[in-house]
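Every protein chain except one is present and positioned as in the full complex.
And then chain A:
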Amino acid sequence: MDRIDLTVRQGTFHGIVGPNGAGKSTTIGMAVGLIVPDAGRISVLGHDALRDRSAARTLTGVLPDGLDLPERLTGAELLRYSAGLRGLSRAAAADRVAELIDVLGLAKAAATPLADCSTGNRKKVGLAQALLHAPRLLVLDEPFEAVDPVSAASIRRVLRRFVEAGGTTVLSTHSMMLVEQMCDEVTVIHQGRVVAAGPVAEVAGGLSLEDRFVELVGAETTGTDGLAWLVR
């Protein structure tokens, strides 16, 4: 990352987009304390996330991308473990776990070791654990990757209700359509820097977000030339 400056307004749905290797996951990792920046300041809902990590962690729910889970636990066991780790009472944990399993369609994953769950089910279990302690900020890295359309619709509704109730959601994605559908604001990251940020319509500037994105990152879409051996 290179002197990144990113502000997410409270009570909004904020998308982070960028090409592969742009620094989206690194940004999210720094925001939630999984990566330590060399210098700078990170504030989460008014708390210094580098100095006062405890307060920031209590307020944040995280769904990282590509990290392992306690693979020998079933989905339900992972949620119970997460609830215990967060200090929830046994009764509250039982109620919330049952409700999340129901709403997110996790009945099968709840009884299957995570090592044997599909990528989509792992994402859903990961999302459930991020929601479990009722955070005020959700930080989600590629939350819809490999999730089936029906589950994705349910998740979108849950996240929309969360934001409408005053929560804040930050998600990174490669889907411009998702950002256009769901996000109030978007930040485009390229080569470790913010190249555009603001309300989605404003960033798009009258184009589709995808076209504007390609323009912003200065890329030329290739694929029209070469490969004669393939298209003969």
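Following the convention adopted for this analysis, a contact is a pair of C-beta atoms (placed from the backbone, for glycine too) under 8 Å apart; a residue touches a chain by one contact, two chains touch by 3 or more; residues count from 1.
Criterion: contacts and distances are computed from a predicted model.
Among the names given as "ABC-2 type transport system permease protein", "ATP-binding cassette domain-containing protein", "diguanylate cyclase" or "Carbon starvation protein", UniProt records the absent chain under the name "ABC-2 type transport system permease protein". Shown as candidates are A:L45, A:A94 or A:A152; the residue that touches the absent chain is A:A94. Residue A:A111 is the one among A:A111, A:A146, A:M177 or A:A201 that touches the chain not shown.
Among A:T12, A:T58 or A:S154, the one in contact with the hidden chain is A:T58.
Seen from chain A, the chain kept out of the figure touches residues 32-36, 53-55, 57-58, 60, 62, 64, 67-74, 76-77, 79-87, 90, 94, 97-98, 101-102, 107-108, 110-116, 129.
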